[in-house]
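Heads up, the thing below is written out as structure tokens.
One protein chain omitted, others in place.
Moving on, here comes chain A:
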């Protein structure tokens, strides 16, 4: 049985390379997008094989799910003649360089590897030593929200900046109401949305002691919102200036900044938590960040500023 494991890994690696090739060079954009989504799923499997379930969760939820939905909806709005033009553009020479430069680098890296690789020069031991001070049992959460909280702050900032840019592009092209004659999708979305909420809350709660946390939880919740939107539901998120939505979108970034500044005024370093409060502060940050990430991903999918009041599209 053990002989099959390297075979599986080799197959997985070869499939990933082939799918990456397809998603860059496929002449048909639809094929490229589907290849990219399958690439995300298999990449999640590769992270599982590398024993990094946290990244696998994030990759499956964000890389395959949310990004795939974004790309597909962008593809659906692209005019037909742009298809062929884009396909020709894709095969220009500069893209070949983009593809081959990393491949050559990787080959050189593999070639220069020693037969017996030395112990990884990472910071794993440092994290293991200092983890009790962080107040959480999951080393990944400790790194994300305590040791390297600045990185997470910047990541959420990038998400917020992205959705700000999209809001400034113009009004959202979505209107609500049933677009398709099939009753199956609304029925399924209604039946499954509670499961999305449940899984999201579970992932958030799990983050303190096992793989999970704000990013996968937010991505699952955002995907649930996208499913409801596709099924014709009226989104809660509106573009009104008086509503709570702008506050909720900035809640993650805002809470992190407030926590970091307040602890600094209390005599600690930027993003150093008082040791008694560390676990509770991290839970608070995860909750705020998860809520914001879910709303931000949903706002990205809307593709523009949502209206103050959603109009019903009605039956087509």
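The definition used in the following text is that contacts are C-beta pairs under 8 Å (C-beta built on N, C-alpha and C of every residue); 3 or more make two chains touch, one makes a residue touch a chain; residues count from 1.
In the analysis below, contacts and distances are computed from a predicted model.
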item: Listed names "Na+/H+ antiporter subunit G", "Cysteine desulfurase", "Twin-arginine translocation signal domain-containing protein" or "Urease accessory protein UreG", matching UniProt entry of the absent chain; value: "Na+/H+ antiporter subunit G"
item: Contact partner of the left-out chain, one of A:127, A:164 or A:192; value: A:192
item: Absent-chain interface as seen on chain A, which is shown; value: 180-182, 184-185, 188, 191-192, 195
